[in-house]
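The complex appears here without one of its protein chains, the remainder shown in place.
Showing subunit A:
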């Protein structure tokens, strides 16, 4: 069997992405619980574990999202620190992986590597790091360094950071030490440390990567175990797999070296019709009238509260000068006017109101699986057969009960089809994902 040819595992796994911050989680329904109480996290994590989920994910955002110069008021906001929460969840779960999203710009490599090792040891080998690469000065205003990193340096910096972390994790010759000193001198920081922690049961934390640019994909192909991708639709997933396999081989790793778990949302019912009705209800609560207006305001850069959410898109033009990073991504300068024209034409064409248009534009639409338990299970089984993905990272639209029907009804269907685990393979995340023990990186003492 050659390492140059991708072998589908025939299986899929689930992760749960407790978002904590967004418009995707409904807070307006009577069933919506707290986003910060520990009980919400416990319920979700323990339900996921009952459903043999591979991993529990927490995202990260190091500054509150703003809207027209003030914190954004409409969506769920405010969430606990990922590793602190995961250390607490380690005490009340046994098998599920614990994944912390942590960026490489506003952390120190020695400190972050140490804390991830700690989480890995405390959880008995279940920790993982979802590597993200925030670089904006706006986030930097909360940190000692300020906004110090150029956009172009993002992944260069991330790579040096991850290499250093790996050398720190690899520095203990055996499980009992002693450690070898790790030294790194880089453009942005110098690290000189004698690591304090031994290897965990899974050797070192599993590495996830989230980021989609060509640089991001190459970085993942070189460094990561799993990609938290943005491509759940079947054709896009197959294409993304092909791309990652090619990049992994080019990076000198095997075709199967990097697993892929796209972000996803599930809206299920006993019948397709029930699921479709539920979807309409979910969308109406995710994007209310005020959110629809606020969404356009982000791109228009001005107040639009006098517009009717059930009427057509605003005829006035966006304010271009005010464009800033606080107004969300993918939107710069003159593009604003162009985009507004395009959107107005599109909405008019399809006969959509502001609200309908915004619902149609929200990215999550593309990541949604809607249907009866059996139909969705059949669909997912196809992914498993061709190896389009290794699993899905599910964002529940309701906290804390949003996983209940997935675990109670979808998981058994998948298990019946033989494409989903019926038991945890082992006690570590690495074992449960079926990842190989990583080779020790070259002489850790080397600069």
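Here is the rule we go by: a contact is a pair of C-beta atoms (placed from the backbone, for glycine too) under 8 Å apart; a residue touches a chain by one contact, two chains touch by 3 or more; residues count from 1.
Keep in mind that, in the parts below, contacts and distances are computed from a predicted model.
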Hidden subunit of the complex - UniProt protein name among "Dihydroorotase", "FMNH2-utilizing oxygenase", "CO/xanthine dehydrogenase FAD-binding subunit" or "Alkaline phosphatase": "FMNH2-utilizing oxygenase"
Which of A:7, A:84 or A:382 contacts the chain that the document leaves out: A:84
Selected from A:115, A:180 or A:217 as touching the chain missing from the view: A:115
Subunit A residues that touch the omitted chain in the full complex: 27-28, 32, 36-38, 42, 61-64, 70-71, 73-81, 83-85, 87-92, 106-108, 110-111, 114-115, 117-119, 121-122, 141-144, 146, 177-179, 189-194, 196-198, 288-291
